[in-house]
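With one protein chain held back, the other chains of the complex are shown just where they sit.
Let's turn to subunit A:
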Amino acid sequence: MKGFWHDAAEFFPILMSGVALTIIVTIGSLLLSTVLGLIWAMMRVSGIKVLSMLSASLINVIRGIPIIVLLFYLYFVMPDLGVTLSALQAAILGLGIAYSAYQAENFRAGIEAIDKGQIEAAQSIGMGWWLTMRRVVLPQAVRIVLPPYGNVMIMMLKDSSQASTITVAELALQGKLIASSTFKNTNVFTLVALMYLTMSIPLILLVRHFEKRAGKK
């Protein structure tokens, strides 16, 4: 145990540089997946058949491809097509696209959970589609959507470790590099696990808060 704390003190600064990248990848891909997910969801509920079908097939294609393959594609294949991305850009783009499918389904479920009477009331005072969405549907859907959204945040934090496969030196990769050069596998990976857990706990508490709030009324 004494050895662990000693190693922890030694490796912590290096691992912290990995944490910084982990956070950048997580937040970047969270923002991207939220924007894309909203767009897919809006297309899905637009009532315009072409848009809705396009969005449905897009979501299925994204869902059917493993994240790691998506990352390889962006990082290793895109340069052949003349688009070169840095590892960090590819990671954010890949995770953002991959998770946009789940976000979209989550947002759509939230939108469709709103009582039809709400939409009729909005229409009856002359609101069009967009105004109904903005003033009536989305503000109510947010309450429903937040708890699963929090869960997606936790999953994305952990899945950001997949960026290590395309050389992004985030927490998991930093851990692996230290472990393979020092052979202190147990101590290093225990420390890495604890650091992921430390980042997850505030998010877990946040989800619990969202769930309590959504449960009210």
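The rule we apply is simple: a residue touches a chain if its C-beta (ideal position, glycine included) is under 8 Å from a C-beta of that chain, and two chains touch if they have at least 3 such contacts; residues count from 1.
Assume contacts and distances are computed from a predicted model.
UniProt records the chain missing from this view under the protein name "Amino acid ABC transporter ATP-binding protein", selected from "Amino acid ABC transporter ATP-binding protein", "ApeI dehydratase-like domain-containing protein", "Septum site-determining protein MinD" or "Response regulator transcription factor".
Here the missing chain is touched by one residue of A:Ile48, A:Val83, A:Ala121 or A:Leu197, and it is A:Ala121. Listed residues A:Gly3, A:Pro79 or A:Pro139: the one in touch with the omitted chain is A:Pro139. Touch with the hidden chain on the side of subunit A covers residues 115, 117-118, 120-121, 123-128, 131, 135-136, 139-140, 217.
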